[in-house]
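Only one protein chain is missing; all other protein chains are in place.
We call the chains A, B, C and D, going by the order they appear; numbering starts again at 1 in every chain.
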Amino acid sequence: MRNRFDIRVQPGFATIAMLCFFILYLPIATLVVYAFNSGSSIARWEGFSLQWFAAAWNNTQVIEASIRSVEIATFAAVIATAVATLAAIATTRTEAYRGLTFKYSFINMPLMVPEIVTAVALLILFSRIKVWTGYSGLGYLIIAHTAFCVPFAYLPIRARLENMDLSLERAAADLYATPFKAFRYITLPLLWPGILAGLMLAFVISLDDVVITEFVKSGGQDTLPTYMLGQLRRSITPEMNAISTVFLLLSLAVVTIFFFLSRPNEKTE
Amino acid sequence: MSGAQQAAENARRRDIRNRWLLSAPALLIIGLAGVGPLFIVLVYSFLAPGNYGDVKWEFSTEAWFNVFLQRDIFDNTLSLADAHVSILWRSIKLALATTVLSLILGFPTAYFIASRPASYRQVWLFLITIPFWTNMLIRGFAIQEMIRNEGLVNTVLMKLGVISAPIQMLYTDFAILLGMAYVHLPLMVLPLYASMEKLDFRLVEAGYDLYATRFQVLRRIIIPLVKPGIIAGSILVFIPALSSYVIPRILGGGKNLMIGNLIELQFGQGRNWPLGASLSITLVIIVLAAMLYYVKNAGKTGGGHA
Amino acid sequence: MSSTSKKAAIEIRGVSRLYGAGNAQVTALGGVFLTIQENEFFTLLGPSGCGKTTLLRLIAGFDFPTSGEILLHGEDIAPLPPFKRPVNTVFQSYALFPHMTVAENIAFGLKMLGRPADELRTRVAEMLELVHMTPMRDRQVSQISGGQQQRVALARALAPKPKVLLLDEPLSALDYKLRKEMQIELKRVQAETGITFIFVTHDQEEALTMSDRIAVMSAGSVRQVGSPWEIYDHPAERFVANFIGETNFLEVEVVSIEGTSARVRLRSGKEIPATFPEQTNPNGKVTIVIRPEHAALMEPSADATLSGVVESIVYLGTDTAINVRLDGGSLFTVRQQNSRSGPCGYSEGQTVGIKLSDDVAQILKD
Amino acid sequence: MSSTSKKAAIEIRGVSRLYGAGNAQVTALGGVFLTIQENEFFTLLGPSGCGKTTLLRLIAGFDFPTSGEILLHGEDIAPLPPFKRPVNTVFQSYALFPHMTVAENIAFGLKMLGRPADELRTRVAEMLELVHMTPMRDRQVSQISGGQQQRVALARALAPKPKVLLLDEPLSALDYKLRKEMQIELKRVQAETGITFIFVTHDQEEALTMSDRIAVMSAGSVRQVGSPWEIYDHPAERFVANFIGETNFLEVEVVSIEGTSARVRLRSGKEIPATFPEQTNPNGKVTIVIRPEHAALMEPSADATLSGVVESIVYLGTDTAINVRLDGGSLFTVRQQNSRSGPCGYSEGQTVGIKLSDDVAQILKD
Partner (left out) sequence: EGELNIYNWGNYTNPELIKKFEETYKVKVTLTDYDSNDTALAKIRQGGHGFDIVVPSASALPIFINEGLLLESRPDQMENFKNVDPQWVDVPFDPGRHYSVPWQWGTTGIAVDKSVYSGDPNTSAIFLDPPPELVGKVNVVPEMSDVMHMVVTYAGGEPCTGDLTVLKKARDLLVAAKPKWISMDYGTVEKYTKGDLAASVDWNGATFRGRLANPNIVYGYPKEGYPIWMDNATILKDAKNVENAKLFLNFIMDPQNAAMISAFARYANGIKGSEAYMPEDMKTAPEVNIPESAKAAGKFNLACAPEVQELYTKIWTEVQK
């Protein structure tokens, strides 16, 4: 076809996008490559080996920290997504009422506060509670993570809700669905892609956190990031690359699953 | 009051009460572990520093005084806290630059994704978020490997004969900028994508129909229409960039402090918690002011939320 | 407003609905009284924004009147939330659940009512049959056409056997041909099920062809209620006359009144008979309305009731509308059915007479 | 298509547009030929999905033909991107820029063409005047009503003085009354500006009242082109006859042909004259079409061309449609204009005769 004029195209955008993806993945690719280094450097290639995967596998501290990271991220992401979903429902598709703007700002507040500030404040607060209650389990980390994950979960869910037609819930009520049933059978299934997006985002944000975790964690509560932070003063070995590689593979798997989970709904948008 | 009116009033009250109940868990968690603790920080900013960190429980405005003013340790003269101000200023500049760079990279990327066929968009989006699964520290080191003197980029450029000696990139502001844009890119792309996906391409068509060239369509139609996304993305990048401290340390060589490092210094080696606290509150205020400014501007163009 | 011998399905008693407050207050409905009989095909007709949807929402329970009450079979339904009202709605946009199949959509209401599985199955099958959608029962709703979606929406609303079915402009999104087909379908279903239909439209033709009775609304109030024939031929006021069909308005003077008929004098001095709305007592200068098809063109002569010059001719397929500039300066449209022998026989600029047969004029209240 | 003495504004030469590939290939347009004259009000009429929008998009340059070419005033416009084509579009959804005021929207095209500020100012004022929107020049487009938005869209497209204006179902979103008003507005603007209008609609009534010529489309091809009168009274094939207006189809046998007229024998044995499309040579069994308003009811008698039983009566305001079940079993609709003296005079179940005057039948190609 001659002179095809595609209105969606902007000159150079595809190139920049490709460049962007290239920039995004080049470091990730080298990171993965050095996971297979036989030497102990993450920057000097000495040959192929799987020793670092083995080392990581045998390093109980790393394995435990990784599992703990995933555990905390899972709890935090699930709780954050759940409360964010409820909050999103409470703050969208309504006439303005007193407290609405407050709620909206308050929920987004954790985005505004520098991490180190929250970290120190939480250290002070939680230490007191730990001393009082004697409980020093993972709960503190989960609550702390949940708090800063909520806005990240909230944003996509809210966006999706706002685009969602209120008339569907009305139709459900019209057809004798109680508010709970309308939520269960109509709102929730339709909100699902937004919830998944929020969950994903919350999960990776939690997975990435160092500073707050470092200050809040109790004995035996290292996560992968705080474990790495501890290594910063010495040398990072390809063991870290090996772990990261495993995490990447894991993410790819999860992403693939999520992708197929959310697909049937995608069509019906 | 008639039965219907009563019913209406009841329904309205019930609705508002339900809305408060529904948002209660989120508000509670954030209040407890996100916003509430800020009051502790606020209180600490008005106390005296403890001898080896922590605070002494005595009222003092010393910390606030020290945020912007300083008494010279040698000649005792009073002057503007040059160090704090310049660190703050540099942080703002770098955060702005990061925002602009990630916008320059993120805008076309988000546009590219949004203009893919619907079934492929999710895949592209996931591709943007996957690097997030690698810890930020590790990503920082991976970038270090890219840009160090004997790193991949310099090696390739030298092999290609583009340059004859390595370019010093690591430990420069460029490195910080690159690294911060790198780690924050998804936060820019996601909200941008969200508003671009909603972009009504019929308006773009209308633009071309009315003799606008590609650039004019971009400038006068697409950009104004996705402005809410631009604002949301900018906020999401600007704020963490402003207070970030891992990336500047790893890639910038830590020679120059950012506000995040400065605060951390006070809570750490500096052992001056009240100063750290007052600096923190200052930072929060700056962030909120920037937010307000943005949001107000967003309101002016009638844009909604992303 | 007469309470006929038939039983009332819905009674609307002095219902108002105001939105907002202070200066920005909008009167969506202002003191509406209506009685809708059982088994009636009742239409709310009016321009955009006149309050039709608001009224349906009040009946369905999605909104509450600011004052007044609504009775369903004699009972005030104010305390009932929407999901307890035996009233179903076919939404303008259908509002089909996109994540369910055709059958699941239809089954939804019964499921919510907790009906047993086998009743559900037979009733869904019945409904699918009723709207001729059995072959598509397992399709996703995104995979069926607009007309089919409309039928699913109808089946879904009918499945729980509501006492009253509310239909909010269900046909406006369909194209012309499909709309005609669905009109017939709806009439058929109403006849077969015997459910009271409250039908909203802004299309006067649709209202005329489908309804047992029509309420013409404007700016939050009901202007006239009556059978299509009453509304069309005996509009009570200018708004109704103008909104329904093409109209010619003429300023005339009342000469005399005898029973239900008056004699009025046209500008030209000719006198013609005219009907007038009940409970009015026209006198002095009034406006009469004459439908274009009730006038005929003729050679200019003393017999002609009116005379003027042809200004434009609009071909309408079945008919031709001939716009005549009357001697008095106003425009008068004559509509004549086309024969197939060719154009209408008149041409622009031609001087013509207009003949009004007896009993074509209606005096308006305003 | 004859090339008349008038100059052609747009020539569509064998244009096809296929979407997709392999099994999923869709022929949106299949070999369309059309010539649209300068200063003509040309309408594309057809059901949803027949390719109307596709054709407009090809002309505007948002899409490209798979084969064939499009000439604008004799020149192939294939190499021109949309922003270089002297063609403007009024989009179905208006596509007004929500971030600009009414005036800014109208000025947009001229601004893009780099016109000087004062020309811009006067032209915008002119356009605002033309569409009666001067008082609203500084409103945001979200603050004006649907009909007003439609007028702004029109003004915006007209401002750069395009050679051809494309209008894609501009009226379909408006309510009935407003649509009628805008039809008149559009005709007026076209007459005042003399710009060629290519108007898309699926509403046959709209097409008949507004157009100089109509192209009836179906499934990607043009079925018939002609004046409203030609299309309505002389449909060439079943699709066209059925799509435009109400129709009665009768199976008949051709008895003889004389010049442009044939004689056909009805089932009842009666013979009537019938016209047939040019370049056809009807013989044997054929279908004829008769418009409901070209038939009249009468007492059953030997004079009646057809006879049957009244099955249903539909009141249409101006007219009444009487559906008669013919003796042969098929349904025949008669449309008669209403007088105001009361209902139509027939009742369901009554046996009636149908009289067809001469020259009411058209033989279809298929």
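Everything below uses one rule, namely that contacts are C-beta pairs under 8 Å (C-beta built on N, C-alpha and C of every residue); 3 or more make two chains touch, one makes a residue touch a chain.
Note that the structure is predicted; figures quoted are calculated from it, not measured.
K.L.:
Which of these touches the unseen chain: A:61, A:101 or A:256?
P.N.:
Considering the complete complex, A:61 is the one touching the chain left out.
K.L.:
In the full complex, which of B:188, B:262 or B:290 touches the chain missing from this view?
P.N.:
B:262
K.L.:
Check the options B:60, B:149 or B:216 and report the residue that touches the missing chain.
P.N.:
The single option touching the absent chain is B:149.
K.L.:
With the missing chain put back, which residues of subunit B would touch it? List them for me.
P.N.:
Listed in rising order, the touching residues are 49, 51-54, 70, 73-74, 82-84, 86-87, 144-145, 148-151, 166, 168, 170-171, 249-250, 252-257, 261-262, 265-272.
K.L.:
What is the set of subunit A residues that contact the non-displayed chain in the whole complex?
P.N.:
40-44, 59-61, 120, 123-124, 126-131, 136, 214-215, 217-222, 226-236
The criterion applied here is as follows: only the chains that are shown with their structure count from here on.
K.L.:
In whole angstrom, how far does the Cα centroid of subunit A sit from the Cα centroid of subunit C?
P.N.:
Using C-alpha averages as centres, the distance is 55 Å.
K.L.:
List, in ascending order, every residue of subunit A touching at least 2 other chains.
P.N.:
In subunit A, residues 5, 7 touch at least two other chains, as defined above.
K.L.:
At least two other chains touched by the same residue of subunit D: list those residues.
P.N.:
61-62, 81-82
K.L.:
Which residues of subunit A touch subunit C once you look at their complex with the stated criterion?
P.N.:
165, 167-168, 170-179, 181-182, 185-186, 189-190, 264-265, 267-269
K.L.:
If we count contacts the way the header does, which residues on subunit C are in touch with subunit A in the complex?
P.N.:
Answer in residue numbers: 60-62, 81-84, 87-89, 91, 93, 95-99, 108-109, 112-113, 140-142, 156-157, 160.
K.L.:
Hey, which residues of subunit C end up touching subunit B in the complex?
P.N.:
Going by the criterion above, the answer is residues 63-70, 76, 78-79, 81.
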